[in-house]
Structures are given as C-alpha cells and as structure tokens.
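Structure in structure tokens, see below.
Here the complex is missing one protein chain, while the rest keep their positions.
Per-chain residue numbering starts at 1, and chain names A, B and C are given in the order in which the chains are listed.
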Amino acid sequence: MYYVVTIATLVTMALALIRALLGPSIYDRVLAANMFGTKTVLLLAVIAFLYGRPDFLDLALAYALINFIGVLAVLEFIRRRAYHQAAEPGAGS
Amino acid sequence: MAMLADIASWVLLTLGGAFVFIGGLGALRMPNLYTRMHAASLTDTMGAVLIIAGIMLQAGASLATIKLAAILLFLLLTSPTASNALASAALLAGQRPGEATASSERGE
Amino acid sequence: MTVLFGVFLLTLLVITALAIVRTQHLFAAVILTGVFSLLMAANFFLLDAADVALTEAAIGAGISTVLFLSALALTGEYERAGSTNRLLALGVVAVTTLLVIYATFDKPRFGDPEAPVHQHVAPWYLERTPELIGIPNVVTAVLGSFRGYDTLGEVFVVFTAGIGIVFLFGARRQRKPEALRSVIGELGEGLRHYLVPRVVGRLLIPFILLFGLYVQFHGEYGPGGGFQAGAIVAAAFILYALLEGEAQALRVLPTRVLTGLVAGGALLYGAVGVAGILLGGNFLDYSVLASDPIAGQHLGLLLIEAGVGITVTGVLLSVFHAFAGRGHI
Partner (left out) sequence: MELLGLYHYWVFAILLMIGFYAVIAKPNLIKKLIGLSIFQSAVFLLYITMDKVEGGTAPIIQDGVVDPLYSNPLPQVLILTAIVVSISTTALGLGIVVRIKEEYGSIEEHEIQETDRR
C-alpha cells in the first residue's frame, strides 16, 4: 500500500522538477524547490515505514523543521536587492 | 478493529497520494506564479495531512506516531510560511498577480 | 521495487545537475542546487545511509543555500555568456565519461554481499561494536572511537576553513556606496516587518534548537551526532539572524563567543585524547576514562561528539556572519 503513495510522491517530485527547470521566473523555481522539499519529507516518512525502520523519521523531521529557511533567505536576498536598486539605479543586476 | 484501521489508513493514503499528484499537476499546468502557488500549497497541506494520518494509523500507538505528529505540525507551520515569504518576495520584485508570469531572468 | 525508486531518483539527479550547469542565471543554479541536495539525501536514505542522509539534510536544507545566496549578493547574479574552448571541454568530458563507465564494468554488482569492500574490517566493526563500545549505532562508534583520529583530522579541517574565512574577511572594506548610507538602518533589520515569517520563525527556533540537542545526544542510538547537530543548531541561529537582522543575532552570540566555540570544540576533542594518555592509555583511547571500559567509551564519545558539534556550529555561524557582515554594514 505504501507503494501507491511512494509512486504518487515520486511522480509529483518529477512534476515539481519540470516546473523548476521551466521557470520561467526565479520565483517559480523557488516554489518548485520548496514543493520538492515537502514531497521529500513525505517520501522519507513513507520509506521509513516501507523499510520497517520507523526510528528514521528524524530525517523527515529535520527537513520539516529547517527546509523553509532557504525560502526566507530568498526573501531577504530580494529585499536587500530592492534597497540596493533604489539606492543606485542600474546597478545590482 | 485492526482491519478497520487498515482500511481507513489505505483510504487516507490513497486520497493523500491523489491530492499530492493533483497539486503537482496544478503546479505544472497553472498559468501564472500565484495560481501555481495555490496549487502547490494544496500538496503541502491536504496531501501531507492525509498521508501522515494514514501512516499514523499504521504505526499505532508508538514513538513513531508522536514523531509523525510533530512532522505534521511543523509542516503545517512551515510550508504556508514559506509560501507567504515567497509571495512577498515575488511581489516585492514586481511580479503582479493576474498576468502570465514574465521571465525575470535575462538571456533565456 | 525500492531499487527502481532509486533509479528514478538518480535519473532526476542527473537531470537536475545538467540544468544547474546549463543555466546562466546563478540564482536559479543555487535554487536547483537545493533540489539537488534533497535528491542526494533521498538517495542516501534509500541506500541505507541514514546518518549521511541526515547530514546532507542538515547542511543542504538551509545553510548551503544561505551561503551561496550571500556570496551572490556580493558578486552578481548572472554569468557572462560564452565559455572557453567549449568543444575541447566537451570532448575531454565525453572521453573521460566513457572511460569511467568502461571501468565500472569491473565493479561488483549493486548490493552484492560478496563485494570486496564488505570482506575487510566492516564485519569486524559490526560484530564487535556491541561488546567493545556498547552502543547500537555502529556509524557513531566507528566515527568516534575506532576511527577517532580521522574525525579529529576532519574537525581540524573544518576549524581551518573557519579560520581562513575569518582571515579573508578580516580586512575592512573601504568602499561603501554613498547612496546606501541612508538606508543602512533599514537594510540591516532583517525580515522584521514581515509578520508571518517572523512570528512562525520565532516560534520554531526553540524547537529547532531542541531537535539539534536531540540529534546531538541521541546520536549513539539513532541517526545523528555532532556534525548533524552542529549544522542544525547553526541553522536555528541563521534563521534568527534572517528574521531579526544580523546585528541583533551578533548581540545574542557575539563574534568573541563564536571564535571561542570554533577553538573550544576542537580543543575539547584534543583534550579528551590527551586525557587518555594521562590516564595511561593511548591517544583517543576512551576505555581508560572511567573504571569500566564501556562506561569510558560512552563518556569519551559524548565528549568528542560535543566537541565536534561545538566546532561545527561555531564555524558555520562565523562563516555566515562573515558573508552577511561584508555586504551591508
């Protein structure tokens, strides 16, 4: 039964990857990467049970806790870039 | 009783898999960034809730169930936050909702 | 069936790597590197390497993206078109790929229990760990005790890299764009005005720290240990710095403390080794640390893992502050 979920998650990961490759904007890629992260959490949780080693859920927990830091870093990057562009037009890109 | 839990968990897992897949399809096919974000958030919340609830039924009362509950709680906190942060970033950089996403990258 | 999952994930890995190299937008390349790291971790997990997967997760999920983005903020987002001698490079790469693939035909098949790598030392480690070290996680036992010298070396490499960054960025930056002066206050305040990330982030920081400590001290029984815990704790402080601004984070953990952590962890590791000599054993022999050899091993492992965790946290945070402080203050 876990196989159905695993396959659905893997296919969704592939779809997210296609979105990450297509873009078109950088935010689509970040969105896809973030979605990919959540799918990885689900995949790791399911596979821990598929392997019969539920004590390995720590891994999924780690991703669930810290995977969003990357997106916050993107927001901070964009925010700082906006200030730079306001301060010195034409620079920064 | 055990069989009932099994059937319930199968239903939850299958439904979760379906939600995840539909969300992924939406994230690929929707016309612009904000609608794609909407589709992706579906997989992050509904899909995750269903799948993890399904596994929890399989795990029964054990440490694993508590860990799964923690994973679910943190996922439900972090992924909408990430979506919010991403939407803020896109808006700040001048992506307007309601129009097809223009490439903000040079040379592609 | 799980082998097929692995094959699928590996194929995605190759596609991602190709896309990373092809794109000229370095920002996009960094985001795709995040996807690459997720795929790597999933593959490691499928290949039974839970500890390695946890390390990749701890490093790849937040820290490496943050570091690359800070570097991009200081250098520029785009690479120039055109490469040097593209055809020659492609030729060299194609020939070498074929050579390496040709060489793989001599390798034992995937998962073959008769492979030479499984015949030497590894069975001994698996067999003797319960009786000599008395902990379930063989990876931690090999890391901390059987191959303690190795790990000491690795800790000093991490330490040296941290010192190197601090020296590189030690020189004060003179040129500061005049126009930026007026907004420096707002620039340095992080995501303070973004309510949702701030509230949720502040809520999660204690849990991330708690999880870090769990990984640190549960490393003898499940996947985890000093390397992973150090990265997770560093991620918590980096999250704080993103939310509240870098200056505020430096008020919580000043540079002096960070330098102390970098040196202190490595020193603690070395000191445990020296203590072994003083108590009449060999360098990094923990059996003599307590009256009972197994209790001694436990104590030694606990201390050296703590040393590793402290150094890794210190180095990663020093590096982050070096980059973040370079651009905007």
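To be clear about the criterion, contacts are C-beta pairs under 8 Å (C-beta built on N, C-alpha and C of every residue); 3 or more make two chains touch, one makes a residue touch a chain.
What you see is a predicted model, and the numbers here were worked out from it, not measured in a lab.
Student: Over the full complex, note down every shown chain the hidden chain is touching.
Tutor: Looking at the complete complex, the unshown chain comes into contact with A, C.
Student: Pick out which of C:40, C:284 or C:304 touches the chain that's been left out of the picture.
Tutor: C:40
Student: With the missing chain put back, one of C:76, C:206 or C:254 would touch it. Which one?
Tutor: The single option touching the absent chain is C:76.
Student: For the chain not shown, which residue from C:142, C:258, C:272 or C:289 touches it across the whole complex?
Tutor: Looking across C:142, C:258, C:272 or C:289, the contact with the absent chain belongs to C:142.
Student: Which positions on chain A touch the chain that was left off?
Tutor: 51-53, 55-56
Student: By the contact criterion defined above, which parts of chain C meet the unshown chain? Give residue numbers in ascending order.
Tutor: Residues touching the hidden chain, for chain C, are 3-4, 6-7, 10-11, 13-14, 17-18, 20-21, 26, 29-30, 33, 36, 40, 43-44, 47-52, 55-56, 59, 63-64, 67-68, 71-72, 74-76, 79-80, 82-86, 89-90, 92-94, 96-97, 100-101, 104-105, 107, 109-113, 115, 117-118, 121-122, 125-126, 129-130, 136-139, 142-143, 147, 150-151, 154, 157-158, 161-162, 164-165, 168-169, 173, 221-223, 225, 227, 230-231, 312, 315-316, 319, 322-323, 326.
One rule holds in what follows: only the chains that are shown with their structure count from here on.
Student: Roughly how far is chain A from chain C, going centre to centre by Cα mean, in whole Å?
Tutor: 18
Student: Give me the residues of chain A that touch two or more other chains.
Tutor: 13, 23, 26, 30, 32, 55, 58, 61, 65, 67, 72, 74-75, 79, 81, 93
Student: Tell me, which residues of chain C touch at least two other chains?
Tutor: 25, 28, 78, 191, 194, 197, 201, 204, 207
Student: For a test of understanding, state which residues of chain A touch chain C in their complex under the given definition.
Tutor: On the chain A side, the touching residues are 3, 6, 10, 13-14, 17, 20-21, 23, 26, 29-30, 32-33, 36-37, 40, 43-44, 47, 50-51, 53, 55-56, 58-59, 61-63, 65-67, 69-70, 72-77, 79-81, 83-84, 86-88, 93.
Student: Using the touch definition from the top, list the residues of chain C that touch chain B in their complex.
Tutor: Against chain B, chain C makes touches at 23-25, 28, 78, 81, 191, 194, 196-197, 200-201, 203-204, 207.
Student: Please output the residues of chain B touching chain C within their complex, sorted ascending.
Tutor: Residues 74, 77-78, 80-81, 84-85, 88, 105-108.
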